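Complex shown without one protein chain; remaining protein chains in place.
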Amino acid sequence: MLRFIIRRLVVALLVAATVMTLAFIMTRLSGDLAISIAGPNATQADIEAVRKAYGLDRPVLTQFFDWVGRASLGDLGDSFFFKRRVSDLIGERMPVTLTLGLTGLVIALVVSLPLGILAAVKENTAFDRFVQVVALLGQAMPSFWLGLLLMIVFGLQLGWLPISGTDSWQSFIMPGVVLAFSAIPALTRLTRAGMIQAMASDYIRTARAKGLSRASILLKHALRNAAIPVVAIAAVQLGFMLGGSIVIEQVFALHGVGFLAWESIAKNDFPVVQAVVLVLAVIYVGLTMLADMLNAVLDPRLRGA
Amino acid sequence: MRRGWKNVATWVGAVIVGVAAFCALFAPLLVPHDPFAQDLGKRLLVPFWMAGSDPDHLLGTDQLGRDYLARLIYGCRISMMIGVTVTIVSGIIGITIGVLGGFMGGRVDDAVLFAITTRLSLPVVLVALAVVGLLGSSMTILMFTLGLLLWERFAVVARSTTMQVRNLDFVAAAWCAGCSRFRILAGEVLPNIASHLVVVATLEIALAILLEAALSFLGLGVPPPLPSWGLMIAEAKDYMFFSPWVIVIPGVALFVLVLGINLLGDGLRDLFGARADA
Partner (left out) sequence: MSLLEVEKLEVRFGRTAAVRGASLTVERGETHCLVGESGCGKSVTALSIMNLLARNAVRRAERLAFQGEDLLGLSDAGMARLRGNAMAMIFQEPMTSLNPAYTVGSQMTEVLRRHKGASQKAATERAADLLARVGITAPGMRLGQFPHQLSGGLRQRVMIAMALMCDPQLLIADEPTTALDVTVQAQILRLLSRLQRDLGLGLLLITHDLGIVARVATRVSVMYAGEVVESAPTAELFANPRHPYTQGLLRCVPVPGKIRRDQPLGSIPGTVPRIGPGFEGCAFRERCEFADETCSHTVPRHHAGTTHDFLCRLPA
């Protein structure tokens, strides 16, 4: 078990290092950042001033190692626009994004698991097909459009839910639903497939031969085994939701990390952009590690005993 | 019975994709008006199913008086173009990486897996936005950026199917007959993984179209005045409370096109019996 953790940590660190490099390269792609920051009306003197102020006159490699060195210790630089430490900015906005992501994941699980289980139990019936249709529709739905539609219907015409801001927990319902929509198709399909496979297995036949109750067979014996891949994918989906929240946060004016990144791109505030990419990537890697741990808990065969 | 239903769905998908491809190819011949021609005297006309519509503009006009139907058809062309180009680029990258990893194994495969893991951990939308934001939005930059970012599914499927095929007997037979690695790859491996990759390709086209729409919606995708559906939705956002059809129409178009592609992809998957990914 320990070897497993260590190996995953090493991979995680390598990935983080690679992402750090990619993020750095990404923000330097346009060539001269000083020109972008200084703006279209800047004079040569302005540009030089900017260059000096943000350390862009140093050799690229120096800038790179400076970034790597500082980021590894948690110092993600300073925002040009906000004139504050990037880590503070991200720390402030992260709770919103995390709440949004977790809300989305919870809604997705609450919908997918029962639907998947029922579809498996009623395999090949009309209900099963209905569930598959729902999954298809969810996959085709553009999330930002769904968000706007929900806003029109629930926010304006019905007036049930707030359409922007983070004043109350209700503000997270619509955005959460939209995020959930992106994960529901995959999770439902996976649950359904896993349950169908589990129900057809020999140990379920044994469970039936023992005279156990239907609920026990389904929820205790089958689901436990079917849940293993679902858990892994759920963690990954959370990662995607956190990374993809930028669109939803913009639509619903939620001031999370995605919104921050969006503002920073518009303002060429590259330290922030660089840092957000890194932070999101590290979170994703952390989530996949968590998924592996959960797998080991759920499946005794993986514990290497 | 399930087969039958699946068949209908697949055909519906094929028809949708066919219509979209037709619109994409023959757009200039199909549009009733120039999609870029503004007519400020005829702003925000309603579509034909609402009272007070103008028969000259079947789907009404947008906030600058441009014919909606024309922009919709051109938008289809843009979506299809981007979808196909991005898929080709990402396909070349992903398939190459995946096949190399699956075929060579060992260190090469470790490197491939690492590349895939790294790519998966990148927040795609954010990176795409950042690149376009820095380099400026144009069709070419957009297509290349997305193409360089969306290869992971190709890689994963190519790798796993290659690994399965590599162990089969006829590959061993080819080895024994003295075929070079390249010949085996081209002659034995690729034909057998092709069907799986076609399925992945259809799904990738759908994904690329959705992603481009999201980027254009955020203003960092296809540059205006090009009529990307995502951009049309963004432009219509300010009017959506008074004239909701302005965002409904392009959204429905997006939804139907992506649905059609997915249906076709699912149908192809059933046809080929391809189940390479979970």
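The first chain written gets the first letter, and so on, giving A and B; residue counts start at 1 in each chain.
To be clear about the criterion, contacts are C-beta pairs under 8 Å (C-beta built on N, C-alpha and C of every residue); 3 or more make two chains touch, one makes a residue touch a chain.
Everything numeric in this text was worked out from a predicted model, so none of it was measured.
K.L.:
Which chains here touch the chain that is missing from view?
P.N.:
Per the touch rule above, the missing chain touches A.
K.L.:
Out of A:L76, A:I184 or A:A207, which touches the unshown chain?
P.N.:
Missing-chain contact among the listed residues: A:A207.
K.L.:
Check the options A:S79, A:T188 or A:N225 and report the residue that touches the missing chain.
P.N.:
Hidden-chain contact among the options goes to A:N225.
K.L.:
By the contact definition given up top, give the residues of chain A that touch the hidden chain.
P.N.:
201-203, 205-214, 216, 221, 224-225, 298-301, 305
Everything below uses one rule, namely that only the chains that are shown with their structure count from here on.
K.L.:
Using mean CA coordinates as chain centres, what's the chain A-chain B distance in Å?
P.N.:
So the centre of chain A lies 21 Å away from the centre of chain B.
K.L.:
In their complex, what parts of chain B are in touch with chain A?
P.N.:
1-2, 5, 114, 117-118, 120-127, 129-131, 133-135, 206, 210, 213-214, 217-218, 220, 230, 233, 237, 240-241, 244, 247-248, 251, 254-256, 258-259, 262-263, 266, 278
K.L.:
Spell out the part of chain A that touches chain B in their complex, as residue ranges.
P.N.:
11, 14-15, 18-19, 22, 26-27, 29-30, 36, 124, 129, 136-137, 139-145, 148-149, 152, 156, 190, 193, 229, 236, 239, 242-244, 246-247, 250, 258, 261-262, 265-266, 268, 270, 273, 276-277, 280-282, 284-285, 288
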